[in-house]
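Only one protein chain is missing from this complex, and each of the others stays in its spot.
Read from first to last, the chains carry the letters A, B and C; within each, the first residue is number 1.
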Amino acid sequence: MTNVSVRLYAGLQDLVGSRDIRMELPAGATIEQLRERLGREYPVVEALLPSLVCAVGEEYVPPEHVLADGDHVSLIPPVSGGR
Amino acid sequence: MTNVSVRLYAGLQDLVGSRDIRMELPAGATIEQLRERLGREYPVVEALLPSLVCAVGEEYVPPEHVLADGDHVSLIPPVSGGR
Amino acid sequence: MFAISREPLDPLPLVDAVRCDESGAVALFYGVVRNENQGRNVRYLEYDAYPEMAIKKMREVADEVRAQFPVTGVGVLHRIGRLEIGETSLLVAVSSAHRAAAFDACHHAVDRIKQIVPIWKKEVWDDGEEWIEGHVPEVWPGG
Partner (left out) sequence: MFAISREPLDPLPLVDAVRCDESGAVALFYGVVRNENQGRNVRYLEYDAYPEMAIKKMREVADEVRAQFPVTGVGVLHRIGRLEIGETSLLVAVSSAHRAAAFDACHHAVDRIKQIVPIWKKEVWDDGEEWIEGHVPEVWPGG
């Protein structure tokens, strides 16, 4: 199994009501699988998933990135932008 | 007669050795006549005259500007520029 | 100098940090909280960040700026937490021998910060609030 902690920021934290959640995924699970699981377990997050990117180890990672046991994953909503 | 005071800045002051000089010009004299007189009376200034502009009353004035008695004229070398 | 802070930002140490004796110009950008956005009265802003990654991404922006412009120094400070109207959320300082590069590089740095640094803001209005959705950071295949 791959146990990861998932950190939520900004509006995501407000929606879920927690800064950190823990998830247990099959060994070899990817970011894409984490995202699918998140959408199922936290339906309030589902509409936001298409605009979220994930970071592991302080770096953005693509959907095919394979998670390791103990990883800290951050869910990054669109960043502040502004003119 | 038109008595004017002439203020010198930067390299001009160094060349002439004075911040202010007084000049007596004919009534109705223009900036152009002041410049010619300066070139004659202060030969060290002559080479710089083409790049000097004059100001009266805190405003740049063209060569045909007519001086009034008591005017304060400033001789403005090329300003600091720089990149 | 790259930092995320809950305290008011001080521009003077930042400018000192980016200036060196080869610098003839420093461009310093302040992002400040204004009282209006898209027709709504803003009461205050709340900033959230992923601080460790934000600092890493600020450094990447600085590296990018140093590679693209002839600069002599780059620094970034961002404040988080609650900020009132008129308070400074972002300071970006860039020094260069000459002014054109300082301006261009600082402007580019601010644009890039707002594209890739994981910081978020919530606008609080008289009648509601919203986390502003800005730019989706690009993700390169392979991380």
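The working rule: a residue touches a chain if its C-beta (ideal position, glycine included) is under 8 Å from a C-beta of that chain, and two chains touch if they have at least 3 such contacts.
The structure displayed is predicted, hence computed values, not measured ones.
For the chain that is not shown, the touched chains among those present are A, B, C, taking the whole complex. When the full complex is taken into account, the listed residue touching the unshown chain is C:99, out of C:40, C:66, C:82 or C:99.
Where subunit B meets the omitted chain, the residues involved are 7, 9-11, 13-14, 51, 53, 55, 58-62, 64-65, 74, 76-82.
The set of subunit A residues touching the chain not shown comprises 82-83.
In the full complex, subunit C touches the hidden chain at residues 11-12, 15, 19, 21-36, 85-86, 95, 97, 99-100, 102-103, 106-107, 110.
The definition used in the following text is that only the chains that are shown with their structure count from here on.
Taking the CA centroid of subunit C as reference, the farthest chain centroid is that of B. Our note on geometry: subunit A versus subunit C, Cα centroid distance of 25 Å, whole angstroms. Each chain gets one centre point, the mean of its Cα atoms, and the points for subunit B and subunit C are 49 Å apart. Counting partners per residue, subunit B has no residue that reaches two or more other chains.
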